[in-house]
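With one protein chain withheld, the remaining protein chains of the complex are depicted in position.
Chain naming follows the written order as A and B, and within any one chain the residues start at number 1.
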Amino acid sequence: MALLDVTDLKTFFHTRAGVVRAVNGVSFSVEKGETLGIVGESGSGKSVACYSLMGLIPKPPGRIESGKALFEGEDLLQMSEAQLNRIRGRRIAMIFQDPMTSLNPFLRIEDQLIEPLLLHGVTDKATARQQALEMLEKVGIPGASRRIRMYPHEFSGGMRQRVMIAMALITDPDLLIADEPTTALDVTVQAQILELIKEMQQQLNMAVIFISHDLGVVAGFCDRVNVMYSGQIVESGATDVIFAQPSHPYNQALQRSIPALQTKGEELFTIEGQPPDLTRPLNGCAFAARCTHATDACGQSAPHLERIGETHWSACLRVQHQEITLTP
Amino acid sequence: MSTTGDPFLKIRGLKTHFPIEKGVLVRKTVATVKAVDGIDLDLKRGEILGLVGESGCGKSTLGRTILQLIEPTEGSVHLDGRCLTDLKGAALREARKDFQMIFQDPYASLNPRMTVYDTLAEALLSHQSIPAGERSQRVAEWMNRVGLSPRFIKKYPHEFSGGQRQRIAIARALVVEPKLLVADEAVSALDVSIQAQIINLLARLSKEMNLTMIFISHDLSVVKHIADRIAVMYLGKIVELGTAEDLFDRPRHPYTQALVSAVPIPDPSKERQRQRMLLPGDPPSPMNPPSGCSFHPRCPHASEVCQQASPPWVQENDRLIACSRLDVVPRI
Partner (left out) sequence: MSPSEPATPSLSVPPASGHTLQEAEKGHSLWQDAWHRLRKNRMAVLGGVFILIMGLASLIGPAMVTHGFQEQNLELRESPPSSEHWLGTDKLGRDLLARVLYGGRISLTVGLVATAVSLTIGVLYGTLAGFCGGKVDAVMMRLVDILYALPFTIFVILLMVFFGRDIRLMFLAIGAVEWLTMARIVRGQVLSLRKQEFIEACIALGLPLHRIILRHLAPNVLGPVIVYSTLTIPAVMLLEAFLSFLGLGVQEPMCSWGSLIKEGAEIMEEAPWLLIFPGSLFAMTLFSLNFLGDGLRDALDPRASKD
């Protein structure tokens, strides 16, 4: 049984401007101990999908319209707040993008570290303190015993992110959801943090969902990747295959847009147009308006993810019908 | 770095220090933030220089100091023969049409209560007079030039997307036809696919207008693509300077090597194989920089001499490196 099995998740926001279909039918699964990357630009729904699982969507204007999210057999979306509280921070942990605002500036690091342990009744205070110190050392904070009584503002950005990782992992969770954890960090610090998460993941045999817009980071870190566009998964598969054999025009275009992979002196490849308005329901494929391979059929029927290889799924109609083959 | 005749942009010994003062009535300087600590640069006309570094390195402060938005503590900046650091008051304001800036946050850099027309017309009229009948036409021309439909001329910044706002900001900077343009993290706040559009736009306009550009970014791959040369900054000083592709492919300074090795490659097989050079610790603050070479506490090749003396400039072909230990630093 998969650790997490999400089926047909739909999260809409009912706003003054219309109904924003942020997550529009997303299904994926995560096995124990594996890293899944969810890649997409802003508006793709990657963050909202994971926040929906954790019950962190503001309930007006957001609403989970439908879907199931089975975590070790129990549906997260049907749980009460009390039931969710027993899972959040204990068996599913989350780390966020901005280390500045994710820590409580009024509490000492030690108090914030032991809080998950005490809240979930894992140990008593004395043992919790001991574990907190060990955890801080594990995440590589120098002089941990001296710094554990300090406040967040006395730490730098990279160190705060390490503290957040320590807080998330102190209860030995089964699943870690990391939402753009390195985006706000300098590139050398980002490298350190990624190594740290990798190490901790192997030590704890933990599954990780890694949300990012950075294909480079995902390439080095994840076993499998889901590429999202406009609230849906458009391509899914093992990392190697996603990069070596892109099978959806959006994925192909996204990879071609990366400056690192393009020859200097030529114009960068760009994706024409703008991301679609999420308040307007579309009949066909959400990417059709910007797709260089689109035909009339693409604008008529809504595509679904279908298997096109052993570990490869694509939601492109033309690829599914083998009308076109895409190259990197 | 030597060119025949005077370089188009000449920067000598530029320093920007911010004193930290304490005291209520009598203020005493207790520390100095040496944000920019001695920069020498020559740029040819039409050249694009990429300025890279991490937080605290001073690249943004350097950009603003060159543009006289921050007053330098020491040093000089000459643009096309004219000394910018000597200018003050009305003379400075008049000269500003020659050097302009694009900022990181596309929303914060536009007045939210002015339409596109208001913003661009104000910029157009700031240094020339245009008869009232022609103004809309000129604004529309520029909107076209940066890829915006003139249909939107009466709209407000919050009605546009990030990429579109950045186009407006670019138009505002370029309507005065400057000689020098500083782009401070101009694409960092945009999505990858939009970044590509804006980079293409900047590269094209820079060629069309023969602009000299300083492109500040923390994203090495973006800079490598657009820049002719790259300067790597660390704690207020330039540690390496060279042609863009060459510097990226064969970095010589240990910090540049670490920086390049930290950039993720969107190619799973390459990513798994590569040996990452991990730097210990965090980028230090420019408040009390280490003695000698400011990089020595984190440098894997540091020795006694690095602690004691500032590193000399070493020239290898077209490359300049500030390092005393180049004999032991491996070639990557």
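FYI, contacts are C-beta pairs under 8 Å (C-beta built on N, C-alpha and C of every residue); 3 or more make two chains touch, one makes a residue touch a chain.
Small disclaimer: the values here were computed from a predicted structure and weren't measured.
Q: From the listed residues B:Asn200, B:Gln257 or B:Ser324, report the one that touches the chain absent from this view.
A: With B:Asn200, B:Gln257 or B:Ser324 as choices, the missing chain is touched by B:Asn200.
Q: Which listed residue, B:Pro112, B:Pro131 or B:Pro330, touches the chain dropped from view?
A: B:Pro112
Q: What residues on subunit B make contact with the chain left out of this view?
A: Per the touch rule, subunit B residues meeting the hidden chain are 64, 67, 69, 92-97, 99-101, 103-105, 107-115, 122-123, 126-127, 136-137, 140, 144, 147-156, 158-159, 163, 169, 172-173, 176, 196-197, 200-201, 204.
To be clear about the criterion, only the chains that are shown with their structure count from here on.
Q: Which whole number of Å gives the spacing of the CA centres of subunit A and subunit B?
A: So the centroids are 32 Å from each other.
Q: For a test of understanding, state which residues of subunit A touch subunit B in their complex under the given definition.
A: Residue positions touching the partner: 41-42, 142, 156-159, 186-192, 195, 213-220, 239-240, 243-244, 253-255, 257-262, 264, 267-271, 274.
Q: Sort out for me which residues of subunit B touch subunit A in the complex.
A: Going by the criterion above, the answer is residues 54-55, 161, 191-193, 195-197, 199-200, 203-204, 218-222, 224-225, 244-245, 258-259, 261-269, 271-272, 276, 278-279, 281-283.
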